[in-house]
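Got a structure for you, questions after.
Right after this comes subunit A.
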Amino acid sequence: MKTKSFVIAALGAALASTSALAADMTLVSWGGAYQASQHKAYAEPYMKNNPDVNIIWDESSNEAVAKLRAMNEAGNITWDLVDVVASDAIRLCDEGLAMEVDHDKLLAPAPDGTPASEDFGDLLVSGCYIPQIVYSTTFGYRTDMVGDTPPTDVCAIFDLDKYPGKRSLEKRPINNMEWALLCDGVAKEDIYDVLETEAGQDRAFAKLDSIKDQVIWWSAGADTPQLLADGEVVMGSTYNGRLFSVIEEQNQPVAMLWDAQVFDLDGWIIPAGLPEERLNRVLDFVKFATDTQRLADQAKYISYGPARKSSAPLVSKHAELGIEMGPHMPTDPANAKNTFLYNYEWWADYRDDLDAKFQAWLAK
Partner candidate 1 sequence: MTDPKHMVRFENVQKSYDGETLVVKNLNLDIAQGEFLTMLGPSGSGKTTCLMMLAGFEPATHGEIFLNDRPINNVPPHKRGIGMVFQNYALFPHMTVAENLAFPLQVRGMDKDEQKKRVERALSMVELPQFGNRRPAQLSGGQQQRVAVARALVFDPELVLMDEPLGALDKQLREQMQYEIKHIHENLGVTVVYVTHDQTEALTMSDRVAVFNDGIIQQLSPPDVLYETPQNSFVAQFIGENNKLDGQVVEVTDGLCTVKLDDGTVLKADMVNVGGVGERTTISLRPERVELDPAVDMENMVDGTIEESIYLGDHIRVRMNVAGNTGFIAKVRNRGDRRHLVPGDSAKVGWAASDCKALDPVT
Partner candidate 2 sequence: MSDTIQSGPVLAADGTPLKRSLQRALRRQKMRALLLIAPLLAFILITFILPIGDMLFRSVENEIVSETIPETVDRLADWNPDVSALPDENVFNAFYVDMFLAQEKKEHTRLGTRLNYELTGVSSLFRKTGRRVTRFDTDIYAKQFIALDPAWKDPQTWSALFDVSSNRRALPFTTRSWDRWGNYLRGEGKNPGEEDIEDFLFSALHEDLTRLESTDGVDPLIAAATQAVGGFETVSVRDQFLDIDKDWGRQDVWRIIQVYSPPFTTGYFLNSVDLQLGVDGIKTRSEDQRIYIVLFGRTMFMSLMITFSCLLLGYPVAFLLSNLPLRTSNMLMILVLLPFWTSLLVRTSAWKVLLQQQGVINDVLVWLRIVDDANRLILINNQTGTIIAMTHILLPFMILPLYSVMKTIPPSYVRAAKSLGATDWTAFWRVYFPQSVPGIGAGAILVFILSIGYYITPELVGGTTGVFISNRIAYHISSSLNWGLAAALGSILLILVLALYWVYDKIVGIDNVKLG
(Lines give C-alpha, C1' and ligand atoms only; values in the text may rest on other atoms or scores of the structure.)
Protein backbone atom coordinates (compact mmCIF):
# COMPACT_ATOMS: atom_id res chain seq x y z
CA MET A 1 0.00 0.00 0.00
CA LYS A 2 2.78 2.32 0.92
CA THR A 3 4.51 1.82 -2.43
CA LYS A 4 1.23 2.28 -4.24
CA SER A 5 0.55 5.63 -2.69
CA PHE A 6 4.12 6.59 -3.35
CA VAL A 7 3.73 5.76 -7.04
CA ILE A 8 0.55 7.78 -7.22
CA ALA A 9 2.25 10.69 -5.55
CA ALA A 10 5.14 10.46 -7.98
CA LEU A 11 2.79 10.32 -10.94
CA GLY A 12 0.92 13.30 -9.59
CA ALA A 13 4.15 15.21 -9.22
CA ALA A 14 5.15 14.28 -12.77
CA LEU A 15 1.80 15.43 -14.12
CA ALA A 16 2.01 18.61 -12.14
CA SER A 17 5.44 19.36 -13.51
CA THR A 18 4.31 18.79 -17.11
CA SER A 19 1.36 21.09 -16.62
CA ALA A 20 3.73 23.69 -15.26
CA LEU A 21 5.60 23.46 -18.59
CA ALA A 22 2.31 23.07 -20.44
CA ALA A 23 3.19 25.85 -22.83
CA ASP A 24 4.62 23.21 -25.16
CA MET A 25 3.04 23.35 -28.59
CA THR A 26 3.68 20.54 -31.02
CA LEU A 27 3.77 21.48 -34.68
CA VAL A 28 4.01 18.81 -37.32
CA SER A 29 5.86 19.43 -40.55
CA TRP A 30 8.03 17.84 -43.23
CA GLY A 31 11.48 18.33 -41.77
CA GLY A 32 14.40 19.53 -43.83
CA ALA A 33 14.70 22.95 -45.40
CA TYR A 34 10.97 23.47 -45.48
CA GLN A 35 10.50 23.01 -41.76
CA ALA A 36 13.55 25.18 -41.14
CA SER A 37 11.97 27.98 -43.15
CA GLN A 38 8.82 27.69 -41.08
CA HIS A 39 10.80 27.74 -37.90
CA LYS A 40 12.66 30.87 -38.89
CA ALA A 41 9.71 32.72 -40.35
CA TYR A 42 6.99 31.75 -37.85
CA ALA A 43 8.17 29.95 -34.79
CA GLU A 44 11.18 32.04 -33.82
CA PRO A 45 9.44 35.41 -33.92
CA TYR A 46 6.39 33.95 -32.20
CA MET A 47 8.40 32.47 -29.35
CA LYS A 48 10.17 35.80 -28.99
CA ASN A 49 6.85 37.53 -28.49
CA ASN A 50 5.43 34.75 -26.34
CA PRO A 51 8.23 33.45 -24.14
CA ASP A 52 5.78 31.21 -22.26
CA VAL A 53 5.15 29.10 -25.38
CA ASN A 54 7.64 26.47 -26.40
CA ILE A 55 7.29 25.18 -29.94
CA ILE A 56 8.28 21.59 -30.62
CA TRP A 57 8.56 20.21 -34.14
CA ASP A 58 7.57 16.73 -35.19
CA GLU A 59 8.65 15.64 -38.67
CA SER A 60 5.65 13.44 -39.39
CA SER A 61 3.72 15.25 -42.07
CA ASN A 62 4.14 12.51 -44.65
CA GLU A 63 2.17 10.13 -42.41
CA ALA A 64 0.05 12.75 -40.71
CA VAL A 65 -3.29 11.42 -41.93
CA ALA A 66 -2.68 7.92 -40.67
CA LYS A 67 -1.26 9.09 -37.38
CA LEU A 68 -4.09 11.52 -36.77
CA ARG A 69 -6.56 8.76 -37.39
CA ALA A 70 -4.75 6.52 -34.95
CA MET A 71 -4.61 9.31 -32.34
CA ASN A 72 -8.28 9.94 -32.84
CA GLU A 73 -9.10 6.27 -32.30
CA ALA A 74 -6.95 6.20 -29.20
CA GLY A 75 -8.61 9.42 -28.02
CA ASN A 76 -5.30 11.13 -27.33
CA ILE A 77 -4.34 13.94 -29.69
CA THR A 78 -0.76 14.95 -29.01
CA TRP A 79 -0.37 17.33 -31.96
CA ASP A 80 -1.48 20.93 -31.92
CA LEU A 81 -1.06 21.99 -35.51
CA VAL A 82 -0.28 19.91 -38.56
CA ASP A 83 1.22 20.92 -41.88
CA VAL A 84 -0.29 18.91 -44.75
CA VAL A 85 -0.84 19.20 -48.48
CA ALA A 86 -4.27 20.12 -49.77
CA SER A 87 -5.45 16.62 -50.65
CA ASP A 88 -4.61 15.37 -47.17
CA ALA A 89 -6.38 18.35 -45.65
CA ILE A 90 -9.51 17.47 -47.59
CA ARG A 91 -9.33 13.89 -46.44
CA LEU A 92 -8.75 14.87 -42.81
CA CYS A 93 -11.69 17.20 -43.05
CA ASP A 94 -13.79 14.45 -44.62
CA GLU A 95 -12.88 12.06 -41.86
CA GLY A 96 -13.73 14.59 -39.19
CA LEU A 97 -10.13 14.55 -37.98
CA ALA A 98 -9.49 18.21 -38.70
CA MET A 99 -11.34 21.09 -37.17
CA GLU A 100 -13.43 23.28 -39.42
CA VAL A 101 -12.44 26.90 -39.16
CA ASP A 102 -14.01 30.20 -40.04
CA HIS A 103 -11.22 31.77 -42.04
CA ASP A 104 -12.36 35.35 -41.67
CA LYS A 105 -12.86 35.05 -37.94
CA LEU A 106 -9.65 33.17 -37.27
CA LEU A 107 -7.15 34.75 -39.64
CA ALA A 108 -5.78 38.26 -39.80
CA PRO A 109 -7.03 40.40 -42.69
CA ALA A 110 -4.59 41.76 -45.25
CA PRO A 111 -2.87 45.05 -44.33
CA ASP A 112 -5.35 46.91 -46.52
CA GLY A 113 -8.26 45.36 -44.67
CA THR A 114 -9.21 42.71 -47.23
CA PRO A 115 -10.72 39.80 -45.32
CA ALA A 116 -8.64 36.63 -45.20
CA SER A 117 -11.06 34.56 -47.25
CA GLU A 118 -10.63 37.00 -50.11
CA ASP A 119 -6.90 37.34 -49.64
CA PHE A 120 -6.44 33.56 -49.90
CA GLY A 121 -9.11 33.40 -52.57
CA ASP A 122 -9.81 30.03 -54.14
CA LEU A 123 -6.84 28.45 -52.38
CA LEU A 124 -9.14 27.74 -49.46
CA VAL A 125 -9.95 24.33 -50.87
CA SER A 126 -11.38 22.96 -47.66
CA GLY A 127 -13.18 24.33 -44.67
CA CYS A 128 -10.46 22.94 -42.41
CA TYR A 129 -7.49 24.22 -44.34
CA ILE A 130 -5.30 27.26 -43.77
CA PRO A 131 -2.85 27.40 -46.70
CA GLN A 132 0.64 28.77 -46.28
CA ILE A 133 2.44 28.35 -49.55
CA VAL A 134 1.92 27.42 -53.15
CA TYR A 135 4.37 25.01 -54.66
CA SER A 136 4.59 23.29 -57.99
CA THR A 137 5.57 19.88 -59.08
CA THR A 138 7.60 20.58 -62.15
CA PHE A 139 10.52 19.32 -64.19
CA GLY A 140 14.21 19.95 -63.94
CA TYR A 141 16.70 18.90 -66.59
CA ARG A 142 20.46 18.54 -67.00
CA THR A 143 21.62 21.45 -69.12
CA ASP A 144 24.64 19.45 -70.27
CA MET A 145 22.61 16.48 -71.46
CA VAL A 146 19.96 18.09 -73.64
CA GLY A 147 22.17 19.39 -76.47
CA ASP A 148 21.58 22.81 -77.95
CA THR A 149 17.83 22.77 -77.69
CA PRO A 150 16.81 22.72 -74.05
CA PRO A 151 13.21 21.62 -73.53
CA THR A 152 10.55 24.28 -73.15
CA ASP A 153 7.56 22.02 -73.21
CA VAL A 154 6.48 19.46 -70.60
CA CYS A 155 6.01 16.91 -73.40
CA ALA A 156 9.80 16.68 -73.65
CA ILE A 157 9.54 13.90 -71.08
CA PHE A 158 7.76 11.76 -73.66
CA ASP A 159 10.23 12.66 -76.43
CA LEU A 160 12.86 9.94 -76.25
CA ASP A 161 14.28 10.78 -79.69
CA LYS A 162 15.15 14.32 -78.88
CA TYR A 163 16.02 13.78 -75.21
CA PRO A 164 17.27 10.23 -74.78
CA GLY A 165 18.12 8.98 -71.32
CA LYS A 166 16.39 8.18 -68.09
CA ARG A 167 13.80 10.42 -66.54
CA SER A 168 12.35 10.33 -63.06
CA LEU A 169 8.65 10.49 -62.24
CA GLU A 170 6.79 10.15 -58.97
CA LYS A 171 5.63 6.65 -58.15
CA ARG A 172 1.91 7.48 -58.12
CA PRO A 173 -0.73 8.17 -60.76
CA ILE A 174 -1.47 11.76 -59.69
CA ASN A 175 0.15 14.31 -62.07
CA ASN A 176 1.64 11.64 -64.32
CA MET A 177 -1.74 10.68 -65.73
CA GLU A 178 -2.59 14.30 -66.42
CA TRP A 179 0.71 14.99 -68.14
CA ALA A 180 0.35 11.87 -70.23
CA LEU A 181 -3.05 12.91 -71.52
CA LEU A 182 -1.92 16.48 -72.04
CA CYS A 183 0.96 15.28 -74.21
CA ASP A 184 -1.35 12.89 -76.01
CA GLY A 185 -3.31 15.85 -77.31
CA VAL A 186 -6.09 16.20 -74.75
CA ALA A 187 -7.01 19.79 -74.04
CA LYS A 188 -6.20 20.92 -70.52
CA GLU A 189 -9.78 21.59 -69.53
CA ASP A 190 -10.95 18.16 -70.74
CA ILE A 191 -8.34 16.11 -68.94
CA TYR A 192 -10.40 15.00 -65.94
CA ASP A 193 -13.40 14.22 -68.10
CA VAL A 194 -11.24 12.01 -70.29
CA LEU A 195 -9.48 10.45 -67.33
CA GLU A 196 -12.81 9.49 -65.82
CA THR A 197 -13.43 7.02 -68.63
CA GLU A 198 -11.86 3.61 -68.98
CA ALA A 199 -10.66 4.53 -72.45
CA GLY A 200 -9.10 7.73 -71.18
CA GLN A 201 -7.21 5.84 -68.48
CA ASP A 202 -5.97 3.34 -71.04
CA ARG A 203 -4.87 6.22 -73.21
CA ALA A 204 -2.86 7.75 -70.37
CA PHE A 205 -1.23 4.41 -69.56
CA ALA A 206 -0.42 3.86 -73.23
CA LYS A 207 1.34 7.21 -73.34
CA LEU A 208 3.27 6.37 -70.19
CA ASP A 209 4.09 2.98 -71.68
CA SER A 210 6.09 4.71 -74.39
CA ILE A 211 8.70 5.80 -71.84
CA LYS A 212 8.14 3.21 -69.13
CA ASP A 213 11.51 1.46 -69.42
CA GLN A 214 13.31 4.78 -69.25
CA VAL A 215 11.68 5.93 -66.03
CA ILE A 216 13.12 5.83 -62.54
CA TRP A 217 10.17 6.14 -60.14
CA TRP A 218 10.75 8.24 -57.06
CA SER A 219 8.90 8.33 -53.78
CA ALA A 220 10.95 10.78 -51.71
CA GLY A 221 11.23 14.44 -52.65
CA ALA A 222 15.01 14.31 -52.42
CA ASP A 223 15.33 11.60 -55.07
CA THR A 224 15.05 13.59 -58.28
CA PRO A 225 17.45 16.36 -57.20
CA GLN A 226 19.99 13.68 -56.30
CA LEU A 227 19.44 11.79 -59.54
CA LEU A 228 19.87 15.01 -61.51
CA ALA A 229 23.00 15.93 -59.60
CA ASP A 230 24.50 12.48 -60.23
CA GLY A 231 23.60 12.63 -63.91
CA GLU A 232 21.50 9.49 -63.52
CA VAL A 233 18.55 11.11 -65.28
CA VAL A 234 18.31 13.72 -67.97
CA MET A 235 15.11 15.18 -66.53
CA GLY A 236 12.74 14.53 -63.70
CA SER A 237 9.77 15.84 -61.79
CA THR A 238 10.04 17.19 -58.28
CA TYR A 239 9.00 20.16 -56.14
CA ASN A 240 10.21 23.50 -57.39
CA GLY A 241 11.83 24.34 -54.04
CA ARG A 242 14.05 21.28 -54.28
CA LEU A 243 15.13 22.23 -57.77
CA PHE A 244 15.87 25.75 -56.58
CA SER A 245 18.36 24.42 -54.07
CA VAL A 246 20.02 22.14 -56.65
CA ILE A 247 20.35 25.02 -59.10
CA GLU A 248 21.10 28.02 -56.93
CA GLU A 249 22.60 26.54 -53.77
CA GLN A 250 24.52 23.58 -55.19
CA ASN A 251 25.23 25.17 -58.58
CA GLN A 252 24.55 21.96 -60.48
CA PRO A 253 24.12 22.11 -64.29
CA VAL A 254 20.37 21.84 -63.89
CA ALA A 255 17.61 24.10 -65.15
CA MET A 256 13.92 24.37 -64.38
CA LEU A 257 11.15 23.76 -66.88
CA TRP A 258 8.17 25.98 -66.11
CA ASP A 259 5.45 24.37 -68.19
CA ALA A 260 2.26 22.63 -67.17
CA GLN A 261 3.63 22.46 -63.67
CA VAL A 262 1.05 21.25 -61.19
CA PHE A 263 0.07 23.74 -58.53
CA ASP A 264 -0.41 22.40 -55.07
CA LEU A 265 -0.72 23.85 -51.61
CA ASP A 266 0.80 23.31 -48.26
CA GLY A 267 -0.86 24.57 -45.12
CA TRP A 268 -2.09 23.99 -41.61
CA ILE A 269 -4.93 22.00 -40.18
CA ILE A 270 -5.92 21.99 -36.53
CA PRO A 271 -6.69 18.50 -35.23
CA ALA A 272 -10.30 18.08 -34.17
CA GLY A 273 -11.01 17.70 -30.48
CA LEU A 274 -8.22 19.77 -28.91
CA PRO A 275 -8.89 20.85 -25.34
CA GLU A 276 -9.89 24.47 -24.93
CA GLU A 277 -6.61 25.69 -23.46
CA ARG A 278 -4.47 24.18 -26.18
CA LEU A 279 -6.85 25.24 -28.89
CA ASN A 280 -6.69 28.86 -27.84
CA ARG A 281 -2.94 28.78 -27.89
CA VAL A 282 -2.93 27.25 -31.34
CA LEU A 283 -5.45 29.74 -32.71
CA ASP A 284 -3.28 32.57 -31.48
CA PHE A 285 -0.25 31.09 -33.18
CA VAL A 286 -2.04 30.41 -36.43
CA LYS A 287 -3.31 33.98 -36.61
CA PHE A 288 0.25 35.24 -36.22
CA ALA A 289 1.92 32.68 -38.49
CA THR A 290 -0.38 33.18 -41.44
CA ASP A 291 -0.49 36.93 -41.58
CA THR A 292 0.71 38.73 -44.68
CA GLN A 293 4.19 39.56 -43.43
CA ARG A 294 4.95 36.09 -42.00
CA LEU A 295 4.02 34.33 -45.21
CA ALA A 296 6.19 36.71 -47.18
CA ASP A 297 9.04 36.12 -44.73
CA GLN A 298 9.02 32.40 -45.35
CA ALA A 299 9.96 33.02 -48.97
CA LYS A 300 13.30 34.35 -47.76
CA TYR A 301 14.32 30.82 -46.94
CA ILE A 302 12.67 28.69 -49.57
CA SER A 303 11.34 29.27 -53.05
CA TYR A 304 7.67 28.60 -52.44
CA GLY A 305 5.08 31.27 -53.09
CA PRO A 306 3.04 32.73 -50.23
CA ALA A 307 -0.61 31.72 -50.32
CA ARG A 308 -1.91 35.25 -49.69
CA LYS A 309 -2.17 37.60 -52.60
CA SER A 310 -1.17 40.46 -50.32
CA SER A 311 2.14 38.76 -49.47
CA ALA A 312 3.49 38.69 -53.00
CA PRO A 313 4.73 42.30 -53.12
CA LEU A 314 6.57 41.80 -49.81
CA VAL A 315 8.67 38.86 -51.02
CA SER A 316 12.28 39.95 -50.91
CA LYS A 317 15.74 38.42 -51.22
CA HIS A 318 16.96 35.01 -50.10
CA ALA A 319 18.31 35.29 -46.58
CA GLU A 320 21.72 33.80 -47.40
CA LEU A 321 22.20 33.85 -51.15
CA GLY A 322 20.87 37.38 -51.58
CA ILE A 323 19.00 36.38 -54.75
CA GLU A 324 15.74 38.12 -55.52
CA MET A 325 13.22 35.38 -54.75
CA GLY A 326 10.34 36.70 -56.82
CA PRO A 327 11.37 35.12 -60.14
CA HIS A 328 11.81 31.74 -58.46
CA MET A 329 8.30 31.62 -57.11
CA PRO A 330 5.76 29.36 -58.78
CA THR A 331 3.40 32.27 -58.40
CA ASP A 332 5.61 34.60 -60.47
CA PRO A 333 3.66 35.57 -63.61
CA ALA A 334 6.55 34.58 -65.88
CA ASN A 335 6.59 31.10 -64.38
CA ALA A 336 2.85 30.69 -64.12
CA LYS A 337 2.14 31.24 -67.80
CA ASN A 338 1.02 27.68 -68.34
CA THR A 339 0.11 25.94 -65.14
CA PHE A 340 -2.05 22.97 -64.43
CA LEU A 341 -4.74 22.95 -61.80
CA TYR A 342 -4.91 19.81 -59.81
CA ASN A 343 -8.45 18.60 -59.13
CA TYR A 344 -8.52 17.50 -55.51
CA GLU A 345 -12.09 16.37 -55.46
CA TRP A 346 -11.72 14.25 -58.56
CA TRP A 347 -8.70 12.53 -57.11
CA ALA A 348 -10.47 11.90 -53.82
CA ASP A 349 -12.86 9.73 -55.84
CA TYR A 350 -10.49 8.09 -58.25
CA ARG A 351 -7.37 7.76 -56.20
CA ASP A 352 -7.94 4.21 -54.95
CA ASP A 353 -9.14 2.96 -58.27
CA LEU A 354 -6.38 4.51 -60.32
CA ASP A 355 -3.77 3.68 -57.78
CA ALA A 356 -4.57 -0.01 -58.05
CA LYS A 357 -4.43 0.25 -61.83
CA PHE A 358 -1.21 2.23 -61.67
CA GLN A 359 0.45 -0.34 -59.40
CA ALA A 360 -0.71 -3.16 -61.64
CA TRP A 361 0.63 -1.28 -64.64
CA LEU A 362 3.98 -0.68 -62.92
CA ALA A 363 4.29 -4.33 -62.05
CA LYS A 364 3.69 -5.42 -65.62
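On how the list was made: all candidates are chains of the complex that A comes from, given by their letters.
Rule of thumb we're sticking to: a residue touches a chain if its C-beta (ideal position, glycine included) is under 8 Å from a C-beta of that chain, and two chains touch if they have at least 3 such contacts; residues count from 1.
Just so it is clear, the structure is predicted and the values come from calculations on it, not from any experiment.
Engineer: Please state which of the candidates 1 or 2 is in contact with subunit A in this complex.
Structural biologist: 2
Engineer: Can you list the residues on subunit A that touch candidate 2 in the complex?
Structural biologist: Touching candidate 2 from subunit A are residues 62-63, 65-66, 69, 91, 93-96, 166, 171, 205, 216-217, 219-220, 226, 230-232, 345-346, 348-353, 355-357, 359-363.
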